[in-house]
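Quick notes on the structure that follows.
All protein chains but one are shown in place.
And now, chain A:
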Amino acid sequence: MKSAISTRRPLALAVAALVGLPLAISGCGTTASASSTDAVKEISVTDYYNNEPDKSFIGDALTACGTKAGVTIKRETVPGKSLISKVLQQSSSKTLPDVLMLDNPDLQQIAATGALAPLSDFNISTADFAPGVLSAGTYKDKVYGLAPTVNTIALFYNKDILAKAGVTPPTTWDELKAAATKLTSGEQYGLAFNANPTYEGTWQFLPVMWSNGGDEKNIDTPETAQALQLWTDLVKDGSVSSSALNWTQADVKDQFMAGKAAMMVNGPWQIPALDKKTTLQYGVVKIPVRDASQTAVAPLGGEVWTVPQTGNKAHQAKAAEVVACMNSDENQLAMAKVRNTIPSKTSLAAKFATDNPKLATFTDLIKTARARTGELGEGWPAQATKIYTAIQTALTGKASPADALKQAQGQ
């Protein structure tokens, strides 16, 4: 192990020379003046909300929380795709920000490195948070991250198209298949979802898999095979375009908005775009379950705020204050409203649902929503890869759903 460290030394030296000097100077300043938290003037924050309106809105909330904690915020927003590589670079050069936002399935990877501080160190209350939200932020029994608001996916349907065809929103798989077939004609498909070979494809498949009792620990089960059979049937009989194999969630939304799909699987973050098209009347229901007696289990989405191990106790304490403030009741409600997401505290969610009927379905789903990393922790990415591989194999007809899952699980 020692030799492994020594191979890193040249880079470490170079980085230290470039980065260490100004750090050392500023570091001296803070420790010399006092060890009390009053000395902290500024804390750094990194997140990936780099698009409007999220960018300004989250920025304003951070600034307000900073003011409350008596510090100014130095914020950096990076593109979503480059956040993890940035965090890894920062952790090897020991330049992690004081407050770090992470997409919830990534939290496990970063917590496993030891780069994050458990929030219990700072007495941040985790009471009343929805169980799924807490499990998304928990690594080895300790909470490392809290999400102010969360989201999930459901079934959007075009009210006009369904009314014209005399179809009511489906609640079971059989109804879904029948509705999708009936709504398919000419250039219009009955349903659109995303089954592309990325984690997005896996995420969109989870509701049918989980609601039917499938489990990510072992995907070679009849329950998961049934779920994959549903997806396969829908593509095979033409009620879902085979382009789903290559679409992103944004593509799915475009198809739905253009009237080329009567229903779609998607999340509430698409609502602002959908609302821009005033002629589009849409409703949202839970993704159908196989048997009416089953409960819909949705996957939990959303970003958690964390406090990295920067080694500066005073900075960390202030950072924790900001994280707590970002998760305050007031901020949860405000963020949920502006960002079309759901407050993660159950008591707030109930109130929010009555005030925002458009999001009622999502609010309802969050109560039982499951975190992707809840069972496997840092083992999730490998298993998520297997799931989308199996989906692609079955949907292209290279193997039956059961065989595709068996192959993927054995890989």
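One rule holds in what follows: a contact is a pair of C-beta atoms (placed from the backbone, for glycine too) under 8 Å apart; a residue touches a chain by one contact, two chains touch by 3 or more; residues count from 1.
The criterion applied here is as follows: contacts and distances are computed from a predicted model.
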**Fill in**
Should one name the undisplayed chain from "FAD-linked oxidoreductase", "Spore maturation protein", "Carbohydrate ABC transporter permease" or "Sodium symporter small subunit domain-containing protein" using UniProt, the answer is "Carbohydrate ABC transporter permease"
**Request:** Specify the residue from the set A:Ser120, A:Ser185, A:Thr198 or A:Asn218 that touches the hidden chain.
**Result:** A:Thr198
**Request:** Return the single residue from A:Ile58, A:Ala115 or A:Leu348 that touches the missing chain.
**Result:** A:Ala115
**Residue among A:Gly59, A:Gly80, A:Gly283 or A:Pro381 that touches the chain left out of view** = A:Pro381
**Fill in**
It is residues of chain A that touch the chain not shown, namely 1, 3-5, 7-8, 10-12, 84-85, 88-89, 91-92, 109-110, 112-115, 187, 189, 196-199, 241-246, 258, 260, 378, 381-382, 385, 389, 392-393, 395-396, 398, 407, 411
